[in-house]
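Just dropping this structure here.
A single protein chain has been omitted from the complex, and every remaining protein chain is retained in its original position.
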Amino acid sequence: MSGNTFGTLFCVTSFGESHGPAIGCVVDGCPPGMELSHADIQRELDRRKPGTSRHVTQRRESDTVEILSGIHEGKTTGTPIALLIRNEDQRSKDYGNIADSFRPGHADYTYWHKYGIRDHRGGGRASARETAVRVAAGAIAKKWLNERYGIIIRGYLSQLGEIVVPFMSWESVNSNPFFVADENYVEQLEKYMDTLRKSGDSIGAKLTVVAEHVPVGWGEPVYDRLDADIGYAMMSINAVKGVEIGAGFSSVTQKGSEHGDEMTPQGFLSNHAGGILGGISTGQDVVAHIAIKPTSSIRLPRKSVNKAGEQTMVATHGRHDPCVGIRATPIAEAMLALVLIDHALRHRAQNADVECPTPRIPGKIQG
Amino acid sequence: MSGNTFGTLFCVTSFGESHGPAIGCVVDGCPPGMELSHADIQRELDRRKPGTSRHVTQRRESDTVEILSGIHEGKTTGTPIALLIRNEDQRSKDYGNIADSFRPGHADYTYWHKYGIRDHRGGGRASARETAVRVAAGAIAKKWLNERYGIIIRGYLSQLGEIVVPFMSWESVNSNPFFVADENYVEQLEKYMDTLRKSGDSIGAKLTVVAEHVPVGWGEPVYDRLDADIGYAMMSINAVKGVEIGAGFSSVTQKGSEHGDEMTPQGFLSNHAGGILGGISTGQDVVAHIAIKPTSSIRLPRKSVNKAGEQTMVATHGRHDPCVGIRATPIAEAMLALVLIDHALRHRAQNADVECPTPRIPGKIQG
Amino acid sequence: MSGNTFGTLFCVTSFGESHGPAIGCVVDGCPPGMELSHADIQRELDRRKPGTSRHVTQRRESDTVEILSGIHEGKTTGTPIALLIRNEDQRSKDYGNIADSFRPGHADYTYWHKYGIRDHRGGGRASARETAVRVAAGAIAKKWLNERYGIIIRGYLSQLGEIVVPFMSWESVNSNPFFVADENYVEQLEKYMDTLRKSGDSIGAKLTVVAEHVPVGWGEPVYDRLDADIGYAMMSINAVKGVEIGAGFSSVTQKGSEHGDEMTPQGFLSNHAGGILGGISTGQDVVAHIAIKPTSSIRLPRKSVNKAGEQTMVATHGRHDPCVGIRATPIAEAMLALVLIDHALRHRAQNADVECPTPRIPGKIQG
Partner (left out) sequence: MSGNTFGTLFCVTSFGESHGPAIGCVVDGCPPGMELSHADIQRELDRRKPGTSRHVTQRRESDTVEILSGIHEGKTTGTPIALLIRNEDQRSKDYGNIADSFRPGHADYTYWHKYGIRDHRGGGRASARETAVRVAAGAIAKKWLNERYGIIIRGYLSQLGEIVVPFMSWESVNSNPFFVADENYVEQLEKYMDTLRKSGDSIGAKLTVVAEHVPVGWGEPVYDRLDADIGYAMMSINAVKGVEIGAGFSSVTQKGSEHGDEMTPQGFLSNHAGGILGGISTGQDVVAHIAIKPTSSIRLPRKSVNKAGEQTMVATHGRHDPCVGIRATPIAEAMLALVLIDHALRHRAQNADVECPTPRIPGKIQG
């Protein structure tokens, strides 16, 4: 593996630079016979698309996906599904001034030393633009998980800077440009973002993603745990610096008598585990939280070095999201979907014949 | 992959149940020609060994490792190194009473539904006993990284319940049974643990692991990022519920002007990135933090269900660590070592020829 | 892995159906800094292109490749190189009559039962058209192997039906449409093929591929042997039914005193091993032979069954190669290149530091 393929049985191989001709991926391992249309994928891409509000980058990309293979008469054939998204709005000139300097917080310095060559335009391969293909591939995974198991995967922005936005309803999430789960916070967030944008600075965020109706028994017990694979998947998203499952870092101060989720025939009494025990799904909601760092591209000048190793100052004037967390919800959902479909297929491979004599207790928390 | 192999070029394949005949692993991919003795591995195992203080499980395991292959005349040959640790102190009778019930917070319920069969004794494969083989394999990785690149990997307990223990010195860490980096806290911790143990309850913890002298340029840029692989590795450790790189969840409230580490020819001015940008090492210290949940095995009775799906109560009276975080430091170090050696080898494969014209700036923070 | 990715460190992920919009691949793992132009790839594709003589299929495909990523200012960047070839001459109507029947010798019946759905047009994914992407990816591997190690990979048609064509010179191979290594046989072959074509039948062939200047020490010793990977690679080519390394099936009747290649300080005295001992390259020419079955698509009517399971007759009237072996030489070369580059990179990963005190003996046979 050379690092651009995600998954073991449902594999996504990604390619493309921010300012090259195109980005795209090959999705290998999708079971045959599922109806899949262009719209199924485009719908998810549109949720992530730049330029949808003043709070996100103004880069104009239609992000129109072309399906190159793997579909016959509207259905998946079981062969690789190749997806292609042409780049359109590539203002490479915006990046001329950083060709020779390393932007702080960016992968410029590390790419340069790793490869000795880099496509500096828009971050090249390190650009968050690559995440569009994750969303496209994730759309296929989401659909299959939903049709086959009734699984619903959704996420929301649970914190922006110091502003914690509690969960109110899923309906709220899609009604506002911040993906927060309580629309009453929108005005506060807009003011905050307007001030921030004027200041030339950026801010971090926290997202929460939830998968409902995951069957009990998915995940491998030692290394390829469901939570380990979620840790890997989430941390592979640009700008993510932390991942939690269920109670996450709150577990540090919890007692065992508080953390361990009690069980009754009517269901679990809590979900501190975040739906995973011993690396395997419990049948409860799978819950993950991620920390997203503030955008590194800011207008404020910062100290750096150039290719000659000399001191320089860098300020970034391209079109950038002041909070990359805002558009990251569809990406986090996609990554969770990719993890789950992989484990769904693994489970079928190894445990298709298992008949467990014990009744499954409901996954939802009992009130 | 069936989930019991870690790594792509430096692969550890683990086997064994807590109360079966043995645990062990096969380490495949270690470069040839490195001196490796039994003591090199045993030393690390002894750091993790149970029964070393009253604050950890009293199970008596000598954890003596046998090297079965891959060494010739005291040196690695490049062929698989098989390591075997016989189980000795298996009080299976301790577990008779839980054969038919599912312990809250444990993998009992999930294993049972996944496999339809399970070795319930001591958690079987889900037992933290499996982590001994990680420590053994990690010892090999650590040695190679140190000899070849001068890398030093160390960790410490940075928080136990509400007690935050700041970093004072590495010398402190090995001088106390808690692996804290300031021995002045030891008395407070001992009192806390004694009270906790009497109460029959358990507590969570937070660990910090650091790798020094990692060269710039290790890690893949998209999925197999260095941080993604650390996320995967750490989350695969029993009881871990959260992983942070560098600033981690603190990034949520940081501004871009604060988070992005400025660079000077004399070095970076901070390390919020935790030594990783765009998934690739920066040359600074690689820093990760993990959240460890409280032990699920506690003496306090808890609600659960049995195999028949009926309500039951479970209290665990075996020999258990009241804080699994205490003995987890060597494990977290081992996992970090396994991630780093894998990326070291990948880097050699793909980038062995790279000559970068730019001088590397010092990894250590400039005062 | 879902079966459409070749390689472990230099990975080719292939997609596309014969009569869909396009075929292509993602090449992941190419080291950075190698000059790579469109022409480097197109040249190899043109060698395999249909319609170049009357002895091969008259399907008209320009097979023009587009490079979508991974190249910056004429050099590989170390990121995935995506290659796209649009399909042009898709006479799907040719295949209307076989939509409901299974052609003998083809994958129709097996795909149908495996997937329950299939893109029947031109064999869909099972079409030899997929091999174009192997040739494109192989061109990159070939170039790197040549520039970095001086390796030359070439092949020729060594037998067509009963006509054995001995090796005379490499110059001959590229001067005739059969890829035979002695142009004196061309007239005989043309007559044979003309007669065959008129008869409506097809014929098998044997190819030989040779890699010169492979260093000693490439290949893993147990499962991922160099010869095992060549066996896998060659057998994955459509219509291949047999693979030999060096003496191959002649070894069955050889004595040990004949087969084992003697060594002198001036070089090996023979090469029955085909350049591989214990799965590892010896420094001699790596030599493989493959058996290619006769084209299954023939005009002669044959017994088969239809989707309803009823008896039917099938005769194929599309445009087909009467001997698929003729155009297969570039494909076999490409597969050998893909195996070698993968082992080159693995070797660098694990054995980059090895310094062997023993002088290497010349790989070429001493006269």
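Going by the order they are written in, the chains are A, B and C; count residues from 1 in each one.
Basically, a residue touches a chain if its C-beta (ideal position, glycine included) is under 8 Å from a C-beta of that chain, and two chains touch if they have at least 3 such contacts.
What you are looking at is a predicted structure, and each value in this text was computed from that prediction instead of being measured.
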{"item": "Contact partner of the left-out chain, one of B:Arg43, B:His72 or B:His317", "value": "B:His72"}
{"item": "Residue in contact with the excluded chain [from B:Gly24, B:Gly217 or B:Gly242]", "value": "B:Gly24"}
{"item": "Option from B:Gly124, B:Gly155, B:Pro221 or B:Gly267 whose C-beta touches the chain left out", "value": "B:Gly124"}
{"item": "In chain C, positions touching the absent partner", "value": "1-6, 8, 14, 102, 104-107, 109-116, 125-126, 130, 159, 161-162, 201-206, 216-225, 227-236, 238, 240-265, 269, 272-274, 276-283, 291-298, 300, 302-305, 307-311, 346-347, 350-351, 354-361"}
{"item": "Where the unshown chain meets chain A, residue by residue", "value": "8-9, 29, 31-33, 78-79, 148, 221, 345-346, 348-354"}
{"item": "Residues in chain B touching the chain absent from view", "value": "1-5, 8-11, 13-17, 20-26, 28-29, 32-33, 66-70, 72, 75-82, 84, 114-119, 124-125"}
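As a convention for this text, only the chains that are shown with their structure count from here on.
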{"item": "Computed distance of Cα centres, chain C from chain A, in Å", "value": "39"}
{"item": "For chain B paired with chain C, centre-to-centre distance based on mean C-alpha positions, whole Å", "value": "45"}
{"item": "For chain B, residues that touch 2 or more chains besides their own", "value": "8, 221, 346, 350-351, 354"}
